[in-house]
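Just one protein chain is left out here, and the rest sit where they should.
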Amino acid sequence: MEPRTSCPFRAGDTDVSEITPDIIAEHGLSSDEYAQVEEIMGREPNLVELGIFSVMWSEHCSYKSSKKWLKTLPTDSPHVIQGPGENAGVINLGEGQAAVFKIESHNHPSYIEPYQGAATGVGGILRDVFTMGARPIMNLNALRFGDPRHPKTRHLLAGVVAGIGGYGNCVGIPTVGGEINFHPAYNGNILVNAMTVGLAPSDRIFYSAAAGPGNPVVYVGSKTGRDGIHGATMASAEFGDDSEEKRPTVQVGDPFTEKLLIEACLELMATEAIVAIQDMGAAGLTSSSFEMASKGGVGVELDLERVPMREAGMTPYELMLSESQERMLMVLKPGHEETARKIFEKWDLDFAVIGQLTSSRRMVLRWHGETVGDLPIDPLAEAAPEYDRPYTTSPPRAPLDTASVAESDDPLADLERLVGSPDLCSRRWVWEQYDHLINGDTIRRPGGDAAVVRLPDGQRGLAATTDCTPRYCYAAPVEGGKQAVAESWRNLCAVGAHPMAVTNNLNFGNPEKPEIMGQIVGCIEGMGEACRALDYPVISGNVSLYNETGGQAILPTPVIGGVGLVDDLSGMPSGALPAPDLDVLVIGE
Amino acid sequence: MQTAVIRFPGTNRENDVVMALQRATGRPPRIIWHKDASLPEVDLIVLPGGFSYGDHLRAGAMAAHSPVMKEVVRQAERGVAILGICNGFQILTEAGLLPGALLRNAGLKFVCRDVHLRIETSGSVFTEGYNAGQLIRVPVAHHDGCYYADDELLGRLRDEDRIAFRYCSNGGGVDERSNPNGSRDEIAGILSASRRILGMMPHPENATEPLQGSTDGCGLFDGLTRALH
Amino acid sequence: MKARIHVTLKPGVLDPQGKTIAHALGALGFESVEEVRQGKYLELDLKENDPEKARETVDEMCRKLLANTVIENYQVEIEA
Partner (left out) sequence: MKARIHVTLKPGVLDPQGKTIAHALGALGFESVEEVRQGKYLELDLKENDPEKARETVDEMCRKLLANTVIENYQVEIEA
C-alpha cells in the first residue's frame, strides 16, 4: 500500500480560514475551550492538532464532568497495588500473585451495531487488562435493555449477547458472570458494560509511563484503517433522532487477532524488552501516545508514514484519530527491537518502530519528514477542562404506601409471575451462549451469586460479580449507590470469598442537566460511603455520560464490579439446597 | 505414554487438554507449533479445541492446510492414535482424516453446557475405558458442531460400528431433544475406519476433576493411557 | 420469482475474514492473491409476480433485516 505523500493540513499553514467555527463545533469543542487551545498553542492549531485536542478533551478521555467527584472515592488499602489512573487496577492476592481488573462501557456503538459494538467492547477491556502484564482469566458484563416489548429490544439483546460471546469465546476467556435488566428508560440507549479480570505475577506489572529519551516507540497488532474516526468525541455527545445517519461507521473487531496479540504481548513481557505499554483504545494513537508521554514526563516524535495502514491515501489526521481495534503502543529498551519483532512476526502481527521518545515534552508529528503537528504535552493534558457542573439533589421519593396495595389472594400465582418476569427469569439462554468453562478452572458457573475461577495454586479462587439496581439509584441516588456496593459485597460473601476491591462503570444521562448531575454526585457519594465502610476500595472504573435519546435519560446506572478471594475452594458454600427437610435461616434485617 | 498437542493460531483449549493428559499419563505433553514441519515420536496426537484462524471461512478449514497437518497425516498412516476435540474434530474432517462435515449448530447459537453422552462402542483405544451403553456427563462448547453425513456415509458408520458417542438424555434415551446442535443421528463423535482416529465435539478434558463438576471424562484419558503405554 | 442478494462490507470497514483467507491462500502458494473480501449471498424465493414490487419488497427487507447499513452495502437482483 502506497501512502500518499501530500497532506492537506500542515502545521505551518497560516491560512486562518481553515479552522472555522463549524469545524470547531464539529470537533465538540466549546468556544471557551477553543480559546484555551489557541492560548496553549500560541497560534491557531491546524486540523491535525485540533483533532487531537478534541479527542483529549472529550468527556470520554478527560472525565471533565466527573473528575471532581471521582476524586472522593476511596482508592487505598494495604492490598491495593495500583488504583485508578492506569489501564486497569491491581490488587495483591498474596503468594506472588495479583489480580488486575477493570470495567468499561460500549453503550453507543452497541446500540448502532449490537454484535460488533458489544464484541469490540469486550476486546477493549481485555486489552486494558493484558496491557498490565496479566493473562485474562474471566469476563463479566452488565447489560441494560429497554422494554422487552419494544420492537428493537429483542434484536439488540440477541446481537449484544452474540457479540459478547463471539469475541470472548474466540479469544478463549471464559465469560462467567453478568447481569441484565429491562426498563423503558433504555429503549433508545442500551448499556453494555464489559469487565475483565486477569492474573499477573505481583512483581511483574507493566505500566504506561514512558521513560528514556531516545527509546523506540513501537506499534504492534492490526493495521490502522479509517475505523470510527472521531468515535471518542461521538461517545460523549447526546444521541439525536437522526443518530443512525450522523454516525460514522462502527469498528469491527477481530477476536482472532486479539488472541494472537495476547499471546505475543505476554511472550514479550516475559523478556526484559518493555519499558512501557499502552493499548490503543478509543481515541487510538492520540490518547495512547499522549498518556504515555504525559505520565512519564517525556516528549514523543512520531513518523506517521511508518504506521501500518490498511488503506491507501490515509492522512495524518486519520492516523491520529482512527479507532481501529487490536493495536498496542510500546516503548522498548534500545536494542530489543529485534527480539520483539521476531515474536510479533511469529504470531503474524504487524510490528513497526514509528518514532522515539525525546526530552522536549512535546509531541511532534511528522509525515515523510515534514512536521504536521507540534503540541506541548503537559499543558494539553493538565489543562484538560474540569467542570464543577451545577447539580440539584433529587428529592427523595415518598415510600410506597403498602396499605394502598391490595392483598394478594393467590401468593403462589404471584410468585410464579415474579419468577417468570423479564428481570427475574432465568438467564440460562444468555450464558449458555458464552463459553464459561474454557481453561477448566471455572468452579462456580454463571447462575449463582458470584462466579469463582480457580487460581493456579489449585487451592484458592477468585470470585467476581457485577451489580446495580438502577430503580433504587433513580429513587434515591445516595442509597442506590450504597446498595450496589453492598449487593456486590454480599454476592461475594455468599460464595465464601473475602471481598477485596471494586471497579465501577458510571452510566448516566447528560451531566449538563442539574438533575442528572445530581444523580451522579449522589451515586458517587453513596458508593464512596459504602466502600469506605467496608474497606472495599475502588481501583478502576469508567464513566459513560450523555446516555440520552431525544432528551430522555437512562436511569442512573452505577455498575459495581466486585472481586474477592476464596482461600480454600474445598470449603466453599453452595447455593443449592442439598436435601429436603433442612431448616432455612434468614440473616440480617 | 508420550503425547503431543498441536497448537494453531487461535487454538485456545490446549491447556485444558494438557492438564487432562498430565493427570492421566503423569507426563506433560509436547506442545507443537503449527509451523513445525516435523513431529516428535509420540503415541498420541491431540488436536485441541479453539478457533483456529478465527474459524474464518469454515471452522477448521485453514488449520487443515497448515504445514504440521501433512505430518499428522503421515503419523496417522503409521497408526499413531489421533484425537480431535471440538475444533480438532472440525480440522480432522476438513483434512479428510475423518468423513463428513461439521455445520453451524441448528440453533445457530454458540452452546456451552453439560450434555449426556452414550458410549456407543468400547472397541477403540479411545473408548475402551468405558462400557458400551454407559452414560457420561461432559460439557460442549461450540458454534459449529452439527455433524453432517449423507445417508450412504451414515449407513457405513453404523455398520462399521464407528459411532463413538451419541447425545442422550440423563436417562440414556437418544433423542433429538438431547441433541445440542442438530447433528445427524445424534452423533457426538466418530472413529476412522482404522479406529485409530477419533473426532468428537464434547470436551472430556473439562470433566476430569470433582471441582469441575464431573470426572466422567477421565475414562477416555485413562483408557488411552492403558491402551497406548 | 427469485431474488439474489449480495451483502458486502462497506469499503473501509475491516474484514477480518477476508484478511485471514487472503493470508491462508498465500500460505498455500497462491501468490497472485492481492485482496479478499467476504460477503453474504442470499437467494430468496418469493410468491410475487411483479418484478417492480418484488424489488421494492426485497429492498425493504434488506434495509430492515438482511443488511446493517451502518457497515454493509447490499445489492438486489430480481429474476423471474
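Each chain gets a letter, A, B and C, in the order it is written, and its residues are counted from 1.
Heads up, the rule we're going with is that a residue touches a chain if its C-beta (ideal position, glycine included) is under 8 Å from a C-beta of that chain, and two chains touch if they have at least 3 such contacts.
All values derive from a computational prediction rather than experimental measurement.
Although one chain is omitted from the display, it touches the following shown chains in the full assembly: B, C.
Within the set B:4, B:62 or B:197, the residue that contacts the chain not displayed is B:62.
Counting the whole complex, the residues of chain B in touch with the unshown chain are 57-58, 61-62, 65, 93-94, 99-101, 103-108, 146, 148, 150, 182. Panel shows chain C; residues 6-8, 18, 21, 24-25, 28, 30-48, 54, 57, 60-61, 64-66 of it touch the chain omitted from the view.
In the analysis below, only the chains that are shown with their structure count from here on.
Centre-to-centre separation of chain A and chain C, using mean CA positions: 33 Å. Centre-to-centre, using mean CA coordinates, chain A is 37 Å away from chain B. Shared contact sites, meaning residues of chain C that touch two or more other chains, fall at 16, 20.
Of all residues in chain B, those touching 2 or more other chains are 53-54, 56, listed in ascending order.
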